[in-house]
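Following: one structure in structure tokens, then a few remarks.
We show some of the complex, not the whole, and keep each chain where it was.
Per-chain residue numbering starts at 1, and chain names A, B, C and D are given in the order in which the chains are listed.
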Amino acid sequence: MENFIDVDYAKLDTDRRRRTGFSEVIFCQGKDDSFLQDLFVKLFDANGEVMGTRATEAQYEIVRQALPSAKYDKLSRIIRVCGSDQKTLIGNIAVCTAGTADIPVAEESAVTAEFFGNNVTRIYDVGVSGIHRLLGQVDKLNAANAIIAIAGMEGALASVIGGLVRVPVIAVPTSVGYGANLGGLSALLTMINSCANGISVVNIDNGYGAAYIASQINRLAVKGSAV
Amino acid sequence: MENFIDVDYAKLDTDRRRRTGFSEVIFCQGKDDSFLQDLFVKLFDANGEVMGTRATEAQYEIVRQALPSAKYDKLSRIIRVCGSDQKTLIGNIAVCTAGTADIPVAEESAVTAEFFGNNVTRIYDVGVSGIHRLLGQVDKLNAANAIIAIAGMEGALASVIGGLVRVPVIAVPTSVGYGANLGGLSALLTMINSCANGISVVNIDNGYGAAYIASQINRLAVKGSAV
Amino acid sequence: MENFIDVDYAKLDTDRRRRTGFSEVIFCQGKDDSFLQDLFVKLFDANGEVMGTRATEAQYEIVRQALPSAKYDKLSRIIRVCGSDQKTLIGNIAVCTAGTADIPVAEESAVTAEFFGNNVTRIYDVGVSGIHRLLGQVDKLNAANAIIAIAGMEGALASVIGGLVRVPVIAVPTSVGYGANLGGLSALLTMINSCANGISVVNIDNGYGAAYIASQINRLAVKGSAV
Amino acid sequence: MENFIDVDYAKLDTDRRRRTGFSEVIFCQGKDDSFLQDLFVKLFDANGEVMGTRATEAQYEIVRQALPSAKYDKLSRIIRVCGSDQKTLIGNIAVCTAGTADIPVAEESAVTAEFFGNNVTRIYDVGVSGIHRLLGQVDKLNAANAIIAIAGMEGALASVIGGLVRVPVIAVPTSVGYGANLGGLSALLTMINSCANGISVVNIDNGYGAAYIASQINRLAVKGSAV
């Protein structure tokens, strides 16, 4: 028995859920229309649900023709086709942003984390230029099993949170800013060089990737280790 | 009551263990000798144990004068002063390297993780140029609650592991290599841009930082979440 | 007798086929319309066939007015005007991609290699995040005289292939990705720093260039050396 | 009358005090020994006092042969030759560091500011990984007319201070750190991209430059503007 589906130009990794515990998610950006629809259908058939990130509204229209129950969220740019049963959400993941311009990335994280079956607490616009806004949220932060810290410009939010909490902080640099922000590289460097402990970093604007890791951690915290 | 000790030129964060669950570790590199000894003593007094990373043998000799039970590990360059009781180690963390030149960074991870109370599985020299060496270790990888993937040069190890496992992979780029490796930046970029899920990245050669995060995750997996 | 044609603003290298074994190919991107048509005609007259890369459909329409037998391939963006005789294809070149988004670059390689008279085996979407998809293709890889490995994002595919085969791997970094992929520089650095042997690298998205080198190698393998 | 002294290989800017209000300071690093002594003597003769930064102890010994009242401070690496009268210090400048490794740069700032006639408040080791240490110092910060914020690694200190105070913050990135700190460029980018207001930046490790600007501001605050 094959552990992938060999379609024209792609090899769908249908074994992924067994190996990793999460089924394949579609990165829609730049995908050809005809191919995209086919991909959603095949993965929905295989897994009973399917999600795509970085989708345009036009792509959503194409997917909806084949899968009428598909839903689109403008802010996060996510297409979801859920199964018939309501998911039971577990544990808690906190998603924080430094500013309001970081919210689209944050929603990519939050919606992904919910799709993967996690409770999510949103804590937005708590950047370090008004540190009192963050300090008032420490109890909420400490109630999570994993924290996603999203910031552009100088990206200092992750370091401050890292010093305040017990659980892992996944830092997401964003391309928000201008001039010497280098499209988000400045925030990435800030987070990689953090003087605080417990901070690891994903790619610029990669809200999805942070949610994946936070989901792994939250699952371990709630369901326990295999060890 | 103060939550830090104000010594000459430093403010020791004695509240850290309460906030984060781990007491302060000393980054020895570049620290002045007289100051270093004082720091080890004060933190040992406060916490009943103390550890320092990036230490030279000369620094160890100075620490040992004040704390005769101090131990030094040449490979990881870590000084440890342990308490009288044997720690009970919990769960499991896997530490992997691509090559043999990455082992000093890996030992910084492994020794730190053990100091923080975790069981550690070492899997060294399983880089992608001979992929069969890694594929034989998948069961060991899947028995861990967190995996630390350490690689220099092109740093491809983390992506391959990420595609094989269920648990978070903390990727550590190393400065191993030459020419266009840019002192480890090339491996860092590889890991940040990984096409695999579940991978987050810490600073170049930061074995300690990866162990800290893996310890947070392993603790959540074994002891469960507060949620 | 001159060994180049001196037209307005250009010196066509009509000696190239004698020196290198391949006639000049037109890089269409940014070429002026009137000039482009003239170039296709002059090189077709000189060589009995002609090919252009990075062509738009509008450029194709202009070329077709002068050379009605011209053909255009949308995916690879290549214009071909072939001679009357069917070419006999020799040997074998494998063209591999990490993901589906790398396919346009791969088709530039594959179509070029076919134009230059080589058999081509396409192996797409075998990136390292699901390594089992690649491992199933090792026999196909070993049946080629040269392998083109095309990948964006972290570009780890080339290293893994390099460790599995006997023949040269020409690595093509692509601009596929986002954030810290630096428009393909990250994948380029990965490939240049590869820990595996037998890997050399061409410019980002340079599918044509990789096919040229693979054709040189395949020709040597099939026709033997002059030495 | 000339407004500079033309010595061998140099043109001493003796007009500088008139133009700028501060006499020329000697950047000792890399200066030839014979030349250095001459420079100290000439500027002491012209101004009645003289200071040099980035000096080695060996350079100090040479200066002291000609100017026996010269003093050397090991931590800041500054040579001072003061006039006979005690200076009256004015106003207040706060000098803050994120960590203890930043203190040599901080002392270059503090000693320079004192030489230029300012009161200085030192606030060291208040980095963002333990934010409570900084929050306890807000009153001290608000008592200064200018604040120098010195940090390496991710350099987040300046942003947090900027959000807490009324007066200008001069941010000094330091080369403290390792890996992707890029010799201090990472901290520089953090500070340049700060989301907080009131922050401007000088070169990496440039404690002297920050003190010069803080002195200009403190002088304006105490003595008032000419406008």
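Following the convention adopted for this analysis, a contact is a pair of C-beta atoms (placed from the backbone, for glycine too) under 8 Å apart; a residue touches a chain by one contact, two chains touch by 3 or more.
Please read all numbers here as calculations on a predicted model, not as lab measurements.
Novice: Please state how many copies of the single repeated sequence make up the complete complex in this structure file, given that 4 appear here.
Specialist: Here the complete homo-oligomer in the file comprises 8 chains.
Everything below uses one rule, namely that only the chains that are shown with their structure count from here on.
Novice: Given the touch definition stated above, what is the smallest step count connecting chain C to chain D?
Specialist: 2
Novice: Only C-alpha atoms count here: how many degrees separate chain A from chain C in terms of the superposing rotation, rounded to the nearest 5?
Specialist: 90
Novice: Of all the other chains, whose mean CA position lies farthest from chain B?
Specialist: It is C whose centre lies farthest from that of chain B.
Novice: Rounded to a whole Å, what is the gap between the Cα centroids of chain B and chain C?
Specialist: Taking the average C-alpha coordinate of chain B and of chain C, the gap between them is 44 Å.
Novice: Distance from the CA centroid of chain A to that of chain B, rounded to the nearest Å?
Specialist: Each chain's C-alpha centroid was found; their separation is 26 Å.
Novice: Touching at least two other chains at once: which residues of chain D meet that condition?
Specialist: In chain D, 129-130, 179-181 touch at least two other chains.
Novice: Examine which chains touch each other and state the graph shape they make (line, ring, star, complete, other).
Specialist: other
Novice: Quick one: which chain pairs are touching?
Specialist: Pairs of chains that touch one another: A-B, A-C, A-D, B-C, B-D.
Novice: Chain A touches which residues of chain B in the complex?
Specialist: That would be residues 19-22, 91-92, 119, 142-145, 163-168, 170, 188, 192-193, 197-203, 209-210, 212-213, 216-218, 220-222, 224-227 of chain B.
Novice: Going by the contact rule at the top, pick out the chain B residues touching chain D in the complex.
Specialist: The touching residues are 3-4, 9-11, 13, 15-16, 29-31, 35, 173, 175, 183-185, 188, 203-206.
Novice: For the complex, which residues does chain C have touching chain A?
Specialist: It comes out as residues 100-101, 103, 124-126, 129-130, 132-133, 176, 178-181.
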